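All protein chains but one are shown at their positions in the complex.
By written order: A, B, C, D, E, F and G. Residues from 1 in each chain.
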Amino acid sequence: MIEIRWHGRGGHGGFTAARLLGLAASVYGGNYAQAFPSFGPERRGAHVLGFTRIDSQPINDHSQVYNCDYVIVLDETLMETFDVTKGIKEGGLLLINSSKLPQDFNIQKNIKVHTLNAGQIAEEVLGVPIVNTVMLGAIAALTGIVELDAVYQAIDEVMAPEIRDRNKKAVEVAYNSIKGVSL
Amino acid sequence: MIEIRWHGRGGHGGFTAARLLGLAASVYGGNYAQAFPSFGPERRGAHVLGFTRIDSQPINDHSQVYNCDYVIVLDETLMETFDVTKGIKEGGLLLINSSKLPQDFNIQKNIKVHTLNAGQIAEEVLGVPIVNTVMLGAIAALTGIVELDAVYQAIDEVMAPEIRDRNKKAVEVAYNSIKGVSL
Amino acid sequence: MKPQVVKNYQFPQSKEQMPFGPGSEAGVLIEINSGWRNLRPVINQEKCTRCLICWLLCPDGVISKDTPQLEIDYDFCKGCGLCAYECPRKTIVMEKEG
Amino acid sequence: MKPQVVKNYQFPQSKEQMPFGPGSEAGVLIEINSGWRNLRPVINQEKCTRCLICWLLCPDGVISKDTPQLEIDYDFCKGCGLCAYECPRKTIVMEKEG
Amino acid sequence: MEKKHFLSGDEAVAFAVKLCRPHVIAAYPITPQTVIVEKISEFVASGEMDCQYLHVESEHSAMAACMGASLMGSRTFTATSSQGLLYMCEMLHYVSGSRYPIVMVNANRTIAAPWNIFGDHRDSLSQRDSGWIQFYVENAQEALDVTIQAYKIAEDPKVSLPVMINLDGYVLTHTYELVDVPPQELVDQFLPAFQTTNKLDFEKPKSLSFSAPPEWQTEFRFQQFEAMEIAKEVINQVDKEFGRVFGRTYGGLIHEYCCRDADYVLVAMGSVAGTARIVVDQLRAKGKKVGLVKLRSYRPFPKEYFQDLGQRVQAVGVIDRDISFGYEGAVYSDVKAALYRPGAQVKTVNFIAGLSGRDITKENLAQMYEPLEALALGEKVSEIQFTGLRWT
Amino acid sequence: MEKKHFLSGDEAVAFAVKLCRPHVIAAYPITPQTVIVEKISEFVASGEMDCQYLHVESEHSAMAACMGASLMGSRTFTATSSQGLLYMCEMLHYVSGSRYPIVMVNANRTIAAPWNIFGDHRDSLSQRDSGWIQFYVENAQEALDVTIQAYKIAEDPKVSLPVMINLDGYVLTHTYELVDVPPQELVDQFLPAFQTTNKLDFEKPKSLSFSAPPEWQTEFRFQQFEAMEIAKEVINQVDKEFGRVFGRTYGGLIHEYCCRDADYVLVAMGSVAGTARIVVDQLRAKGKKVGLVKLRSYRPFPKEYFQDLGQRVQAVGVIDRDISFGYEGAVYSDVKAALYRPGAQVKTVNFIAGLSGRDITKENLAQMYEPLEALALGEKVSEIQFTGLRWT
Amino acid sequence: MAVKIKDLPDKELLYGHKACQGCGGAIVARLALKVLGERTCVVLPASCISSVTTIYPQMAFFVNSLTSAFPAAAAVLSGMAAACRAQRLEDVTLLGFAGDGGTIDIGLQSLSGAVERGDDFLYICYDNEAYMNTGIQRSGLTPYGAWTTTTPTNNNAVGEKKFKKNLFEIMMAHRIPYCATASVGYPLDLLNKLAKARDIRGPKALHVLAPCPTGWGHGPEKTVEIGRLAVETGLWFLAEYEKGQVKINYNPKKFKPVQEYLIRQKRFRHLGEKDIAVIEEHRDKEWEILKKHAGRVE
Partner (left out) sequence: MAVKIKDLPDKELLYGHKACQGCGGAIVARLALKVLGERTCVVLPASCISSVTTIYPQMAFFVNSLTSAFPAAAAVLSGMAAACRAQRLEDVTLLGFAGDGGTIDIGLQSLSGAVERGDDFLYICYDNEAYMNTGIQRSGLTPYGAWTTTTPTNNNAVGEKKFKKNLFEIMMAHRIPYCATASVGYPLDLLNKLAKARDIRGPKALHVLAPCPTGWGHGPEKTVEIGRLAVETGLWFLAEYEKGQVKINYNPKKFKPVQEYLIRQKRFRHLGEKDIAVIEEHRDKEWEILKKHAGRVE
């Protein structure tokens, strides 16, 4: 089972990404998945978490996620007040939306760190700095847990018609910008 | 233990008599007593029951009264629809407010039957046909379970000042009209 | 033509005969109210103008108007005296019962 | 002179240290809100007329007026921009954080 | 000096409340509680009581108003029954979780539907998880005495929990009995002026009834759990102290009658206990080794007592004046759960009796001892018996 | 054909409700139930559902409105949580006593005070006497399936009782999972059009929810008691029939996992059951003969099952996501009461866990099996254990 | 189309009930059913009328009826109305029949919600000015000065110290399609309002003064007279609110002295001159407001 944690801000679509990933991996990817937000009523702007679990077997575990294979940070300012590397498994992956380089973050753990200037892609493709689908495309590319096509289908199912195409584009751009990058 | 049942109509003071008797017998008579109405919200005019238990020992029994030593009927019309002799113990007493004679009632059981034209006494003494205290005086006289004085004290405690004396008078008249009558 | 009391009403004798839950047929009378009455209203049919005020105001609805004469259902009249009190011609007399 | 966050707030370490039932001292801040902010309001003190509109309307009450200059408590300012928007002289600029 | 009165249970409660000098009373009428609030209204109108009486528009508001008054530092009282108790259900949990020491009398009455205004324990039993201490009393005197005790227990700083005194509808509320009403001075001596830590403070403002996150709520729950455990001790102590001051004690959590050498016992709550003692006497006279356990405090539940009892007797019958549909009587389950130890030998049976005003007669009670005797003799009897049911 | 969706538990319920074609829905928002009613609102607004949706002003009114609709012959639905469930407490009893077959989903959340919007079972457990059938489900799929089953059970003419489906707050309500949504035709085939005997009638007018005097109320209570007993059978049957139509069954009243040869078992309700099965697998892999009983129907309570279980295993641990202050976990008491037989040898322990959103981890669960093993080995362990409490 | 008494059906739809002799509430219920007819469903929250009509096995309503939880009558009606819409059930009249306490206190919230939703029902509050079923405790509609068991009059306490809440205005504030006040003292007026309410769709409310011999302390024969005197002394008013317009149905130049009303009832017998002045002053103030309302057009 693969466990993924998303860090974002209330209202910025972090959980939507977690959910899209689960949807893509399960309904359109033939696996089983779970997605859930950090529980509770988080106000817009507050630090919120999202989780995705993916497995080839039905997932019966309903306890919270403590150890993760991948952690995705949608807003790097969150890293000032929170240790986003918490619980990442040995050899796991940390993906940060940042214009900086991975080494700039000086992560001491035995994990892979990857950065992507998702804000820029989002501004370019979507016209707004909402990076959730960009990061979704990136994690798909980095890990191969879902096919691009499954992500597209998930977006088609969940997003409003007027923003579907733009978001698929965002996924695609991110995906392509990563593909070929060796981890 | 002596158990007494009162038959009256809602709003006509039957339970007040039951309670006055209990009060007289306990607080002013040195015994223990219980008094309770037939439970439930009886509307004015409906057939209602009252009960008094008297004993020289504390009364722990909180079940209902099934067998009675004395039954007192404040309104003889109630006898048309209800068997007021129900549960009277062998040798028990039935006291009816009526201008008729005991034998007119053709009671087949082995009990003593007594009648008193309480309505007339009430009209005369109280000016209204409310017979509860009249019947209280009568039962005191017939059975000796309470002293006249205890009844007076009970009336003093419970009744509004403006009607106390009249009611004590009613008790007295009834009491005297009975006393000397051999049972 | 007032509703009638069910004579010899049969209470359930077994659990199968119980109503299903606390719901049953409407309009079931097993008990009359005549015992509540000390006074009995009697209409002087001669004087009555059939103004129907008594019929209208009786809290128990025991007066019939669709009969040749106004009729009082003494099974259910409680003897409140309202009809007599309100009758504009004082046509109803409250007589002592029993 | 705005309320201060309690640095190194000590959570109860034993059941004896717990509040008695869900009631405690009012006005305890253990967490700041600056992390909510993407934009930072900066007052141009020169232009400011001290009309106090920003002070009055700030939903978080983070502007001080009893100081020589209006001061913003950046620990608790959420960067909503209301002060800047309402300032009649457009004296407040919202600058990008970080 | 104590004065003898001839009072109904409701009136006895009103007298007790007067003696305890609450600052604020808020109540909403419901049969058979009504006489309590009417009598108190009279006391207030006549000046015999100096307190604020609030006519509220519902029971939810009655309890909310008591809560508001309590957290301002006032001693409070309310009374209700049945539908009213359920209508304030949310507030019951609120008050106990917030640890406000409110005292309430519940005049037990069953719950609709079907509508019925008569007594059974369905109302209060169904609220046994609400975090209130629950007493069941046997007669008017106990109603009065326990109401006074209740304030002392509730306001004990180690406890600080609300107390509900349950009084059988009609059978106690409307029955007049000889009652000793203690003098004010003695009550004042027994019961100190109201004090609570759970109140607002103008020197050091407070935030009350706040939210707790998942990280801390368990600890608050545990605190409440412990307060209830402590209450067991306090209930016993207060009863003893009451005895020293007023000369009457009740046994604290439970009251045993003829249990010392009993082979089989009945467990009962409320007014039926007295009737049952008469039956015990009758059966004892016939040589039957029967006993009666009057369960006075249902919450906290005297678990330890029953664990001990289970080792002394052969059979235990439990009278429930209610049933938890889809299972059995709640008191019965609770008693069995307490009796439970691996290897326990005591046999049990549940009598669902006295529902919705149906009388529990002495004959009924005597008959309950029969299956207990049969059980003790090793016979089989059906576990749940509806006493007085027209058919089976 | 069934369609796979990725749905939260709340959404799964909304889909199930749509498939069941209720005529009237009345609800009041409360976290974490909200998504259910929001999704239904969308279905209604988009025309996918043809039903009357009432925005009521409170939960008491939500249930009252469902009652009004039901007795006019409409299939109804409502959903609530926590404070909302308590606020409708009076109506819960009213509806069950009147035998209206209403279906409700309760998104489990604890009860204030302290305030906390997270999941535990305090809300629904505290209403176990209300006469409602109570299911606890494990995941979104079961939520959907049991909602459909619930209508069939509630409306069974032998049952005619309301059903409450309990869904763990956040852990199920807000977690998305893969869910098979059955096609409308199959549901229509499984679930007949609404019918009830408890409705008004214009040919032969009725008086519903009437009053019963003490002479008759016991008999109505007994009827309700029997309906719950019958419901046990019906629940099992409906689950089997559901399996025939939809290919999924759940075990009816309970679901056993690895209990056949188990030495000691845990009893759990709701979402924790799945996590516990993982732990069972892990412990089994280590050679421990452990098992899990998922208690699906808490009311009616599968007493007979536990009586049997008690003879098969050495120790039983019960997880309660709540505690009845002044005693122990309610499920634990109920289980012990069922296990109770003179001479029973099975040992028991109670885990108070997962209060108010505190996670029950796999480690927690594994640790629960330790005292069970110790008990089975004859060691002593403390009977009531607060899992995850910061101190003891 | 004014109602004609002689055209009303003789058939009784409420019969054999156990209300006290001369009960005003029973008059209201009976007349309501005469106008609303056999396809009426009556919802009865706990109250005198529910208690005296539906105790198994004696069922005094001959139309469909339901006893509802005390706080919930209007919410139940709302659910029933929704069911009628869902099932396309027309030609049915949904009638709430509640006491003053069940309306203005514990039932106000559900009434407010149901009126807001615009559901189709008629809600009658029969106002006997106290909680009678539980033994005469004060409610939010108990008038100033009245004795009740919770506003006792010993030590010269005045009894109830507040004035009646104004249900009519509260309903107006809800922009209800139709509401009106009435009194058993003016039966024809009541019948006409019932007929009007019957024919309007949406929520309707009638607030009907229903004297209670037991609670008010007057002879059972005087119920209608007392209801008349309440209006003639100006202590009760007859008015309608329809399409945003208030109409006063009885507006005499001069009221009878309030004593004529008060003196006939034991609940007021402790009142002195001063109290009576308070009552009159309040009456006059309220009438001024009412008249202002009546001047208003939307």
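Simple rule for what comes next: a contact is a pair of C-beta atoms (placed from the backbone, for glycine too) under 8 Å apart; a residue touches a chain by one contact, two chains touch by 3 or more.
Predicted, not measured: the structure shown is a model, and the values here were computed from it.
Residue-wise, the contact with the chain that is not shown comes from A:46, picked out of A:1, A:46 or A:107. For the chain missing from the display, the contacting residue among E:61, E:173, E:224 or E:333 is E:61, taking the whole complex into account. Contact with the undisplayed chain is limited, among G:57, G:102, G:140 or G:203, to G:140.
What subunit A contributes to its contact with the hidden chain is residues 11, 41, 43-46. Touching the omitted chain from subunit D are residues 1-3, 5, 9, 11, 19, 22, 24-33, 36, 52, 55-61, 64-66, 76, 78-82, 84-86. Hidden from this view is one chain, which touches subunit F at 28-31, 34, 37-38, 41-42, 45-47, 55, 57-58, 83, 87, 112-115.
The rule is short, and it goes like this: only the chains that are shown with their structure count from here on.
Think of each touching pair as a link: the shortest run of links from subunit B to subunit E has 1 of them. Distance from the subunit A centre to the subunit C centre is 79 Å, each centre being the mean of its Cα atoms.
Contact with two or more other chains is made by residues 39-40 of subunit A.
For subunit G, the set of residues touching two or more other chains reads 18-19, 21, 50-51, 54, 56, 59, 61-65, 67, 69, 71, 133-135, 213.
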